[in-house]
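In this view, the complex is presented without one of its protein chains, the others remaining in place.
Let's look at chain A:
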Amino acid sequence: MTDKVVPATRTITYRQALNETLRYELEHDEKVFLIGEEIGVFEGSYKITAGLLEDFGPDRVLDAPIAEEGFVGAALGAAMLGMRPVVEIMTINFSLIAIDQIVNHAAKMRSMFAGQVSIPLVIRMPGGGGQQLAATHSQNLEVWYAHIPGLKVVAPSTPADAKALLTAAIRDDDPVIFLENLSLYSAKGEVPDGEQIAEIGKAAVVKTGTDLTIVSYSRGTTTALEVAHQLEAEGLSIEVVDLRSLRPLDRDTICASVRKTGHAVVFEDDWLSYGIGAEISATIGEGVFDFLDAPVRRVAAAEVPLPYAKALERAALPSAADLARVVREVLNISSTPNDK
């Protein structure tokens, strides 16, 4: 191990980290180009691609019509010829229009054609509820993609990871689903300068602790950290594992943490049945059953199409209070009135 020089950092938003990374990759690899709806003139529905059309021109930043199946498939075809397209789908909900090209084609090609072709394709898209966008625009469908061999699915929770995972995704030779979250775009964090390339498939212990492990990803990790710090003040030592990659899944890091703490809660924004938490719970059961002092619990969204009305939406989505309450239940600690 050599000592690494610690790079300087800047505090920027998740949005800015994505924007700067796209800019850097466009500058440094002419095979990289962007396709998406409203990413050029409009600068992206969530302004992730602001300024890029102006600086790189319409050959590198392609505004596509509303034709998700068409332009995702076109990006796939360009990737087959060695280009490195980065597609923006306006939200993960609209990726369902393109799912045939993603699941039946992008995910299959390398394996089905015995390695004759690789698909260096990135599909960026935000998911998540909580913005009163109603049932069709508030879903967490990442588990659909995490289920598919041949795809990689990453889900950064911080601006630094947004940079390092997006860089890794663009340079990766496989199709990568890059999951963003509407409520993270304006989140700020320290981001190291210079090239940062994450290793896809690695989780991170973002807070250490000894009493219980919370496993989460994307927006959920920020809630998990908030709850862990809150419970710290009450004398509980909570470890937080940020998955960062949903496929491949870093089972070792999850199990090593639970082996130490003996308790686990999974916090996820998707629906409970067959969700990410189901996979984590099964992994813990198979890997470290003997070390568990209590059943693994999942805190997930209520299994309804998410209603528009604020009161119903709030009730359906998992909150910090729900998580804190379940952590106490798992640790068999009586709850405080604040959680109710």
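Here, a contact is a pair of C-beta atoms (placed from the backbone, for glycine too) under 8 Å apart; a residue touches a chain by one contact, two chains touch by 3 or more; residues count from 1.
Criterion: contacts and distances are computed from a predicted model.
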TODO: Report the protein name recorded by UniProt for the chain absent from the figure; options are "Chemotaxis protein CheA", "Pyruvate dehydrogenase E1 component subunit alpha", "4Fe-4S dicluster domain-containing protein" or "Amino acid/amide ABC transporter membrane protein 2, HAAT family".
DONE: "Pyruvate dehydrogenase E1 component subunit alpha"
Task: Contact partner of the left-out chain, one of A:T9, A:S111 or A:Q131 - done: A:Q131
Task: Sole residue of A:I12, A:I177, A:A316 or A:L331 that reaches the chain not shown, by the stated touch rule - done: A:A316
Task: Interface with the unshown chain - residue positions in chain A - done: 37-38, 40-42, 45, 53, 63, 65-70, 93-94, 97, 131-137, 272-273, 295, 297-305, 307-312, 315-319, 322-323, 325-326
